[in-house]
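Note that this complex is displayed minus one protein chain, with the remaining chains in position.
Order as written gives the chain letters A and B; numbering starts at 1 within each chain.
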Amino acid sequence: MKREIVLPSTLLETGDDLKPGLTTYKIGPNIFSGILGLYEKTNSKEINVIPLKGKYYPSIGDRVVGIVTKFQVFSWNVDINSFHEAILPFSNAIKKERQFYSDLNKLISINDVIYAEIISFDRFSPPTLSIKKKGLGKITEGYIYEMTPGKIPRLIGKNQSMINMIKQMLGIRIIVGKNGRVVALTQDFNKIEILGEVIQKIENESHVPGLTDRIKNLLESKLNKTS
Amino acid sequence: MSQFKRSDGRANDELRPIKAEMHVLKNADGSAYFEMGNTKVIAAVYGPREYYPKQLALPQESMVRVRYHMIPFSVKERKSPALTRREIEISKVIKEAFGGCIKKDLFPRSTIDVYIEVLNADGSTRVASINAVSLALVDAGIFLYDLVAAVSVGKIHDQLIVDLTGDEDQNSEADMPIAMMPSLNKILLLQMDGTLTVEEFNNLMKMGIQAIKKIYEIQKETIRSSLESVLKMYGQT
Partner (left out) sequence: MSEFKYGVFIPKIKQKFILNLLNNKKRVDNRDFIEYRKIKIKYGHIPNADGCAEVQLGNTIVIAGVKLDLTNPYPSEPDRGTLIVNAEFPPVASPDFEPGPPDENAIELARIIDRGLRKPEVVDFKKLCIVPGKKVYGLWIDIYALNHDGNLIDAAGIATMAALLTAKYTKVDVSPTGEIIRTNERLPLEVINFPVYITHVKIGEHLIIDPNLEEEMIADCKLTTIISNGNLIGGIQKSGSGALSIEDINQALENSLKIYPRIKEIITSSVK
């Protein structure tokens, strides 16, 4: 498995049966990169690059951490670090039918942080959120971090291995939004600082192999120092 | 041939020293600094982001907006901070240059906002701006068909030169900024002020493209080195 750094216009593959994805384009049989990212050969016919920069591209089923920016007539507007604000319709947030509008602002208001699922998105309408499922909803306490959305899979790791290791070693609960926002559910300043360093390291070194070991070492040395 | 010598001793086809850096401003989604001799510019990119007012957004693609601005002390005689007609025109041609290089249909109804501040002007500010914006767009993770590299060429005392300084621009018989996507061989910006014969024009174009390819390599190197410094730290290059 070789990962290669590619730039806009880097030739990735050649083949008439290959298709460009969201991050690539095709001229004749040639597929080129459109972004700065990492390219890894796979068996897929659709050629894509893992982005190293940029905003979140919404996808149905993704769980995201959003910040409420507006209180509208039928919905809240929510910033999800994407190219459009998402919408959380009241009906996707409340269970009771007989709710008054004036109560809603107490439920969720501007600058609140929510953990939500994207339930619909296409090129003609903004992403729509829901917080009705278990585990979703308003986050009332914790510390919020930002990282490049394309690097979130590195924070999670294969089969959640990386994030589970971090949670276990720090002994805290962590919410990971696919849109690049991470929330540590703790008020322990020391652990918040350590997690901040971990996230910074993943941000800077996501393209360098052997990341899991380096994160483990970082956590060990930091935790030893404080205990 | 006349006895003309460039005041900084450069060969006619020689670029001034170039310095480039990515991600110099933390708040913008992407940013870059680009320096060609004493011409120094900084560019910031925001977006793609929501276009306001929403009813004026384009339903099929992102809007690209560009503001080129010179800070008052960037020129010899203090300039008023308000946008001049010159700055508005340059903003327009830069916007249109990038309109041809950004894949816009990925983000319908959004806007990509590009802000350029010229910190010190010594000729060729619009092409230095384009070189900076190109890196800032990459830093913002925006889909580009290719990097855009740009240079100015011109004619002074009957000689054809590359990368004009402010003084050379003042005294030139013609100056011509060019921007292109080098890998795709497409010209995105072309202006000419002055008079040239067709033969001179063709020669200048050739010199310009050659210089653009050098700048293109420097841009790619700048992007790679921003990532490779980390790779080197672990001895993996």
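Convention: a residue touches a chain if its C-beta (ideal position, glycine included) is under 8 Å from a C-beta of that chain, and two chains touch if they have at least 3 such contacts.
Since the model is a prediction, treat every value here as computed from it, not as a measurement.
When the missing chain is restored to the complex, the residue among A:86, A:113, A:182 or A:215 that touches it is A:113. Contact with the undisplayed chain is limited, among B:12, B:38, B:159 or B:203, to B:38. Residue-wise, the contact with the chain that is not shown comes from A:143, picked out of A:57, A:76, A:121 or A:143. One chain is missing from the display, and on chain A it is touched by residues 67, 69, 79, 111-113, 139-144, 183, 187, 189.
Contact residues of chain B toward the unshown chain are 25-28, 31, 38, 40, 42-44, 46, 49-50, 52-53, 67, 69, 71-78, 81-82, 113, 115, 117, 119-122.
Going forward, only the chains that are shown with their structure count from here on.
Chain A meets chain B in the complex at residues 5, 7-9, 22-23, 25, 32, 34-36, 51-55, 83-85, 123-124, 148, 150, 204-205, 207-210. Residues of chain B that touch chain A in their complex: 29-30, 47-50, 59, 62, 103, 106-110, 138-147, 181, 183-184, 220, 223-224, 227-228, 230-231, 233-234, 236.
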